[in-house]
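Removed: one protein chain of the complex. Kept in place: all other protein chains.
Per-chain numbering from 1; labels A and B assigned in written order.
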Amino acid sequence: MRDERAPGPWRTALTVLRKDLLLELRGFETLPAMVLFALTTFVIFHFGFARDTIDGQLAAGVLTVTLLFAAMLGINRLFVAEREQGGFDAFLLAPVDRTALLVAKALALGVFLVVLEVIAVPAFGLLLLGPSLGSRLPGLIAMLALGDVALAVIGTLVSAIAVQTRARDLIGPIIGLPLLIPALIGMARGLGPVLAAGGSGSPPGKWVAILALYDVVFALLAYAVFDFLLED
Amino acid sequence: MDQPPGIELSGLVRRFGERIVLRDVSLRLPVGSTLAVLGRNGAGKSTLLRILATLLRPHAGEVRVLGEALPRRGFAVRGRIGLLGHDPLLYRDLSGRENLTYHARLHGVGTERVEELLDLVRMTDRADEPVRLLSRGMVQRLAVCRAVLHRPRLLLLDEPLANLDPAATGLVAPLIGRESGTTRVLTSHDPRAALAEADLVLGLEDGRVAFVTDPGNVGATAIERLYA
Partner (left out) sequence: MSIYGRGLRGLALTTVATITVAFTLVFFYAPLDADQGFVQKIFYVHVPLAITALCGFVFGGVLGAMYLRTGERKWDIRSYVAIHMALIFGVGTLITGAIWAKASWGHWWIWSDPTLTSFLIVMLLFATYQPLRFSIEDPERQARYASVFAVVAGAFVPLNFIAVRAAQAYVHPRVLTLAGGNLPGSMRLTFLVSLIGIALLYSTLWKYEMAAKSTRMRVRALRRTLLGDDAVAPLKRSAAPL
């Protein structure tokens, strides 16, 4: 029997999410870093290629990889406040469902990714992409949404593991990147036709399905194991 | 019906790898009483408090807090325990009010209680400043508020009066002192101060129980040996 007054899992997740978004608004470090990183990377790519614009599979690859590495910055910082300012204890002492922390952090990371994309994708369209974005937006948004789920779930899981280790900035990416490669493949392959010059603008069904399957499996897996990372 | 004891430990063991941090700790603390835990750094005091707070699992033996067995019933009793440790558990970039509101929401407590406590410790006018700008004494006052926000029936206090001046100490006394009437477990670097408040004293030496007795029975030599 639990305390009647204690909040349910969704309420708890929203409380934690609210706190995290508030903290980011106050500190304002992670999101600007992610955005700046993405924009700088686009510029670097621009100079790396011998062409003025790119399209098709190449463009999809560049966009996906840039978003992935920008996401890594966010992932590294996800649990830092908890670790350094006693936030884990504060949460563990509360009479709440502990998996709510996973949900809250994944949602927070998702929000960061969406904000990142709102700025970075138009920038990409301006700086690098040949074909115009307008008509391709629905397909683009669909693939990015699915990719964001994978990044958010796996990122949270990996970050929770890494934050308790000594080499925490290093462990996160080296575990996370291999785990994310299939999602990366799905996103990049799905976006290829969307960003192609003469393309239809819609992602192939096969890739949507694979990415969606990946999201579901990892979400369930993360949900199952997360509690073990918090208990002592 | 007889009330179950506030705390009941029987043969508690906690390891760290192959090293034994707490060995065979047994005691019984009636509800409403205060237990003072004495011992050097590294004797196991903080570990004991964390086990009672449901943050660490016992590796062997029995632990009953407010009648509930740990770790099995940890989730049931968590909401009735308050912990005040070395870490204030406050986010430095948020204000005192925001921090307390966060904790209140996590415990299902209304915001009126936050205001009530802020008023009691005379922090209302500085409650909107980020915690990192406050003095340590003020942070400690906020930490006390956080610990008692949900009206816990068991208080676990690790050096609760650190950084508090006499005036502030007086302010928090009704919340965490003997007069609060709650079951309490207290550690302190000042053995005499802890003894003055205690109904039962536990002396820990390298994780082992050196003595469990009334404060009156604890001689000066016993304390000296403990801290030698």
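The definition used in the following text is that contacts are C-beta pairs under 8 Å (C-beta built on N, C-alpha and C of every residue); 3 or more make two chains touch, one makes a residue touch a chain.
The shown structure was predicted, so the numbers you read here are calculated from the model rather than taken from an experiment.
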- Note on the structure: Across A:65, A:80, A:123 or A:229, the one contacting the chain not displayed is A:229
- Provide the residue numbers of subunit A that touch the chain removed from this figure. 157, 161, 164-168, 171, 174-175, 177-179, 181-182, 185-186, 189, 206-207, 210, 214, 217, 221-222, 225, 228-229, 231-232
- Message: Give me the subunit B residues in contact with the hidden chain, please.
- Response: 15-20
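The definition used in the following text is that only the chains that are shown with their structure count from here on.
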- Per the touch rule, the subunit A residues reaching subunit B in their complex are 1-7, 11-12, 15, 19, 22-23, 26-27, 81, 85-87, 89-96, 231-232
- Message: For a test of understanding, state which residues of subunit B touch subunit A in their complex under the given definition.
- Response: 53-57, 75-76, 78-81, 83, 85, 87-94, 98, 102-103, 105-109, 130, 146
